[in-house]
Structure formats: C-alpha cells, structure tokens
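So the structure is just underneath, and the comments pick up after that.
Removed: one protein chain of the complex. Kept in place: all other protein chains.
Each chain carries a letter (A and B) given by its place in the written order, and its residues are counted from 1.
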Amino acid sequence: MAKMINNLLIKVYQRILIHIEDKAKFKKDYAEVVIARRKSRTEKRVDNLKENLNKEILAKALKYGIQNDLTETFINEKIKKTEERFYWKKRALKASFSRELEKAQDKTILENEFNEKSLILDNELNQEINDLRTRYANTLDNQEQYSLEVKTIENKTAEKIKKIERKSVDNLEDYQEKTDNKLKRLEKQAALFRDKLFSLADQTNIKDYGLEEGVILKLDNLTMRFGGLVAVDHLSFDVKEGEIFGLIGPNGAGKTTVFNCITKFYKPSEGKMYFRKNKIDTVFLNDYKVHQIIKQGIVRTFQNVELIWELSVIDNLLVAAHTLFKTGFFGQLLHTRKLHQEELVLRKKAENVLLKMGLYAYKDSYPLGLPYGILKKIELARTLMVEPKMIILDEPAAGLNDAETLELAKIIKMIRDEEKVTIFLVEHDMGLVMDICDTVCAISFGKKLAIGTPKEIQENKLVRDAYLGEE
Amino acid sequence: MMKLKNILANFKKQFSSISKHPYFGFIVLGLVFLFALLLRNMGLLTISVINTFTLVMIYSVVAMGFSLLLGFGGLASLGTAGLVGLGSFIMGYMHGKAGISFTATIAIAIGVALVVGLLVGFISLRIEGMYLAIITLGLGEMLRQFFISYDTFTGGFTGTSLRSFKIFGKLFESGNANYFNTVYIIVIICFILAMVATINIIKSPTGRALLSMKNSESAAQSMGISIIKYRLLAFVLSSVFAVLGGALYILHTKFSYPPQWNLSYSLDILAAVIVGGAQSIYGIIIGVFLIFGLKVSVLNYIPFFSNNPALIVIFNGVLIVLVVMFYPGGLIRLLQTSWYKLKIKLAKLKMKWRTYRYGKDDQ
Partner (left out) sequence: MPGIDVAVRQILIIILGLIAIYAALDLFWFRRKTQKSVYRSKALNVLIFLSILTMIVVSARLFTLPIIIQILLLNTVDLSILILATTAVVLIFKTSVTTNFAQGMMATFGAFFAASVVMKLIANGSTNMTLILFAGLFAGIAISFLLGLFIDVMIIRKGKNVNSVGKQMITMGLVMVIMGIIPVIFGSNPIVLPAFSVDVKIFNIGDNPMVIPVQNLYAIVITVIVLAVLFIALRFTKWGLGVRATASSETVASMMGVNTHVITAMSWAIAGGLGAIAAFFYASMGTQVQVASMVPVQVNAFMAAVLGSFGSFGGSIIGAILINVFSSIAPYYNGTWQLVIVYGIILLIVLAKPLGLFGKKIAKKV
C-alpha cells in the first residue's frame, strides 16, 4: 500500500517537476529573445540619432561655410549627381543622333550639329558644377559661431544617447533581475521537488524493469508477425546510453520493422521494450501510442524522407516542436500573447538548430526541389528540436554520395557529442556503420546473429555467411 | 517643413507595418462591404448587389471551414449542404418558433455542430479518401431526407421561414429597413471574425499540425501529432463554420426549405474552394464570388448572358474546368503568378525604352 502511494507520489512530483522545469526553461529562452530584441532596438535608435546629428552638423557647416569632410562629401555627391544627369543627356543625344544618321543624306551637317550640341552640354555641365562650388563656398566663414553651435548639438545628442543607453541598460538590468529572481524561485521549487523525488525514489524500489546501469533501451524477446511471416523473431539486445548503436542485416532482415515496433508504428506481437526516460523514470514502451513516443524522448527519421512539403523548412522544424507548445486550442484561436512568445522562442531555437546544421540558407525555402542530401539533413535537424534522449535514424545514408556520407558521419558524431544523445541507426553503408558505431548488432531473418564492436562483427563468421550467402 | 516630412515618413513606416498585419486586409474588406451598404442606402447600388455580397460573405464562412478540412486537413467531405441546412433550421426553429434567445440558439447550434463533427470525425478514423467523401455524401443525403421527413422541426417541403429576430433585447421584423441593415452588419462582423479565426488557426501549431497530417501521416505521428485529435478537430471546425453559415443564411433570406440543401450545393462549396485556392482566404472569397455571385452581380447585366440563362451555367462550368486544368493552385495562384509576370514584363518594357532613348549600354 505504502509502496503504491509512494509510486503515485513519485509520478505526481515528476509531473510537477517537469512542469516547473519547462516553465523555467521557457522563461530563460524568452528572456534571451527579449533582451536581444531590446538591444537591437536601442542600437537602431542610437544609430538614428547619430545619423540625425550628422545631418544637422552638415546643415550648420553649410550655413556657416565651413569646409570639412562632411561638406566635402556632400558637395562631391551633388557634383556626381549632376555629372550623371549630364551623362544620360549625352547618351540620349548620341542615340537620337545615331538614329537620325541612318535616315539622313547629308551626314556632315548632322555631325557638326551633334558636336555643337555636345559642346553646349559640356559647357552647361561645367557651369553647373562651378555654380555648386561657389554656392557652397562663398558664404561667410564664421568658425566660432559654428563650433559653438555644433558643440551644443553634439552635447545634446550625446546626452540623449547616454540617456537612451542608460535607460535601456537599466531596463535590461531590471528585466534580467526580474527573470533571474523568477528563475531562482522556480529553481528553488524545482530543487525542492527534486529532493523530495530523489529521497522518495531512494526509499522505494522504483520500477526499472531490471534495466542494467547505463542501458537506455532494452528489447526483450521482441517478435513481430505479419500473418504467417515472422519479420522479427525473439530479438533482444540492450542499447547503452550515449553510444552510437548500429543495426545491420541483409535486405528484408526486419531492421526497419524493429524501428517501427520501437516507435509504435507497429504493435509488436510479443516481447517487451523498455526505455530509460531519465534517472528515475523507466517507461514500458508497449503501453504508449505512436504520438506519445516523442514525449518519452525518442525521435526518428524515415527511410524515404517524410517532410511536410507544403511548409517551409523552418516551419517543418516547428512542426517537430509541436509538443513543446503549451498554448491550448482556444489560445491559438485567439492568438494570445503566450502563443506569440512561444513562437518567438521556438523560432529562435529552430534558427539555432539550422545554423548548427549549416542549413540556415534554406530557412524560408520549401523542401520540394531541394537536393536529397539537404532533405536528409533537414530531417535530422527536425529531430533536434525536442532535445531527445535517443534519435533513431532509418538508413540515414541511403541515396547520398560519398562526400555527403562523410559529412553525415561527422554530423552524427557531432550531434552525439554536443547534445549527449544516444543514436540508434539502421544502415546499409558498411563503411559508415563501421566508422561511427560503438556497438553493432547484426540480424538476419529477424534473428540476432551477433552483437559487439564493429571489429568483432567484421570478423564474425555467421555475419559473413548471412551477407555473402552460405557456401 | 522638415518636421512635417519626418512625420509623414514616420506615418508611412507605421502604416506599412500595420498593413502587413493579416487582420488589416480583413478589416479593409469589411469596410468595403460596409461602404456598399452606404451606397445602397444612398440609392447608388441595387438591392441585388447587396444580396450577392451578403451571400458571398455567408458562403465564404462555410467555405473557410471547408478549406480547413480539405486544404489543410486533406479530408474530403461532401456533406456540407446538410450541415448548412441544419444550421438554418436550428435558427429558424429554435429562435423563430420556440422563442429561445439569440445567443442561446447560437450556442445550441455550435453544440449540435460539435456533436455532428465528432461523429463524422470518428467515421473518418475508419474510412478514408474517396470512400470517406462518398460516405459523407450519403450522410448529407440522409440529413436532407431527415429535413424533408421531420416536418415539425423543418416544416417539411414548405420549409421554415423566419419573420423576426431579437438581438440584445431589440426586435427586428422582416420588411423593416432596419432588419436588412442589421442583418448585413451582423453578417459582416461574422465574416471578419471567421477570417480572423481562420488565419489564427492557419498560422498556429494547429494549422501546421493539420498540414503535416495531410502531407505525411507517419511524420506527423512521430512528431507527436495525434491523428485522432486533429481529424476530429478538423471536422468539428468545419461543421461549426457550416452551421453558423446556415444560421446567417436564414437570417438573411428569411426562409430555408429542405430540398435546397442537396448534393449540388456541397459540390458548389467544394468547387468554390478549389477554384479560388484551397489554402488562401482571399482565394476562397474569390472562388465563392465566382461560383455564387458572378451570375447575379455581373452576368445578368450583360445582355448576351441574360438572354440565354443556360449560357451562364455553361460559363460557370467551363470556368471551373479551365481553372482546375491549368491552375491547380486555384485562381489566387494565377493572380499571384500573373502579377509577378506583369512586373517582369514592365521591367522589360522599361529596359526597351531605355535602350531606345539612350542607346545600348556597351556603346
């Protein structure tokens, strides 16, 4: 009885803990987004002010006839503009002349005319440039007044900028403090529940279904039958935490069926599957439905790329973050502020993932028509949105060329090292499997042949027979 | 002078940021329709044009619900007519005859739509694709038969008529000028609200979930999207929109009789959504206008068509066939691409003029 109550309590505490942790994480991420946005806004304002200042200084300089860099560039720009205007005038003249030249009989007169006209144009140009120079140069040269006024303006803007910056820094500090406080409070709460949880977990024998230390996924006598066909036959193995585990086998050995059983696309005919969700919680995967698997921390990719073709790449990633949205349907219908905040945070996260995977350039394009290698990478990026414990890759290298496969191997290793996830993959490309996997399991006709390090597998006679056919 | 310029520039900036907001277009559209009412009251527009506008708005509400189902959820249904009819009869009976208050009637209608949507949704879990379309067609026919046979509720073949309605304690009787204006304004408000709701759903996780369900069910499921939940949701949403459309319909036309809610009405809604563009709100409105409004508001004024009413039907049919054959994305896609093409053409013309005026660049 007490054990039951304890188990119940553990579940409740876990729920609360997850809730608090999610909240804290969201607050933190949102604060980051907000701070970045506010900073950029102040920067923009400061830039605007500086620009205005320059304009005003220029106006003053022109008024008092001071010659400095600003007025120089201003006048040069004006001159350039007039020159350009005359360039086009000349070109138009030339074009009309060449048109008339074809029709005309007496060409010399026309040529003379043209030369005359272009000379006039040149003169006009020179005249205008001279005008400009004199207009801006011959006013009185009142250095003192100028410097006085400029100084006041400069001081004013400097003050303004300071004010804005101070205000924004204050605001940001305020905000930071507030969120920090909130986070601290949340962390305190979380710590409280965590302590309770751990002490409870120590007291009671929590169900870990006999999983050994360090094992994250355990298959026990998994069997899958389709009618009379036995696709997977009493298969059992353990996947250790943090490793890259490869499942290999000849065509039709039932590799993908194993994946489909783990992710519950198929209901296994027999056998049990356990998954260590976190330190305390171990789940019995048979009890869950397909769409609940992702919440346990398992994400998968597909053999033939399954992307949402009608959504842009970043929206595809947001689809993967579906379970992270906490706003309910009516919140979405009214488009509440919370939804807006969540969208901001998750969009930022998706952008970060894309940056990490080197896909940022494809952010807003649609997947239809992108190269196959990119599509595979997008699928991989999609799995990273929910920070899973385990990623299941179904033939990640299928359809890729050698260079792309090499890159993929690097990316998979990087993901394992940076995200601290376990990777479980099915692959045909032996090079890739032997290169990156820590453990390899070979199956044939749904039965386990051997399990071990890549080297052991390579030397195993049974595996060789299965691949090359028995001699 | 400088300051005024600044203010103007600022205003322009603000305006451009406002005009990019999706609600802006909806409100402008609503105001345009409202302006039409003003013109009508000044005697500049005929009543038939206003009637067309009202019908277009009402049917757009229905079609938007349908597009959530078809364009986003990828689920075909041919039973829309039955639901619209249901909405109209609930309004006619509950409010017109039984004297239940307006808001309560709307609540009842939404409740009924919820139940029907859930039922059809559960059916859709087992039956898929073309089979689902035809089964919903059967359901629509069943509803029609139900309307015809259950005459205490619907009035049988003679149908139900609504003589007056009461909203916020004010009574509006048909035949009164106030009645017409009030209904028109109610329809505009509902139309804007429906558009806002639709765009909110489309641009939210729900919309993405629906689209992913349409594109790849397995990917959706592995991303934590429950197919059951979103199928039910899609059907419930579309039936709520349809029932509300029906309620508005009887407010506007003041009558509703069972045989009119037949297969061809469902097909018309489907055609409107497909012809306009199933994933764009403006596209849907264009489609609805083409299917339901073109005849009354434009073609009847062209003597060639008004002399041969059969040609109008042919014209509509040919239009549907051509649009579907050559512009699978709907008319809105055609408009977008032709706008793009026009821009390119203008740029080319400009280049041509430039070479004529100034000669070639390499000279």
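Everything below uses one rule, namely that a residue touches a chain if its C-beta (ideal position, glycine included) is under 8 Å from a C-beta of that chain, and two chains touch if they have at least 3 such contacts.
As the structure is a computational prediction, the values presented were derived from the model and not from experiment.
Of B:181, B:218, B:253 or B:336, it is B:218 that touches the chain left out of the display.
Among the residues A:256, A:282 or A:296, only A:256 touches the chain that is left out of the figure.
On the side of subunit B, the interface with the absent chain consists of residues 70, 76, 123, 126-128, 130-131, 133-135, 137-139, 141-142, 145-146, 148-149, 218, 263-264, 267, 270-271, 274-275, 308, 310-321, 324-326, 328, using the contact rule stated above.
Convention: only the chains that are shown with their structure count from here on.
Look at where the CA atoms of subunit A average out and do the same for subunit B: the two points lie 36 Å apart.
Those residues of subunit A whose C-beta lies close enough to touch subunit B in the complex are 88, 91-92, 94-95, 98, 263, 265, 289-295, 299-300, 302, 306-311, 315, 318-320, 322-323, 325, 327, 329, 332-335, 339, 382, 386. Within the complex formed with subunit A, the residues of subunit B that make contact are 197, 200-201, 203-206, 208-209, 211-212, 214-216, 218-227, 233, 279, 356-359, 363.
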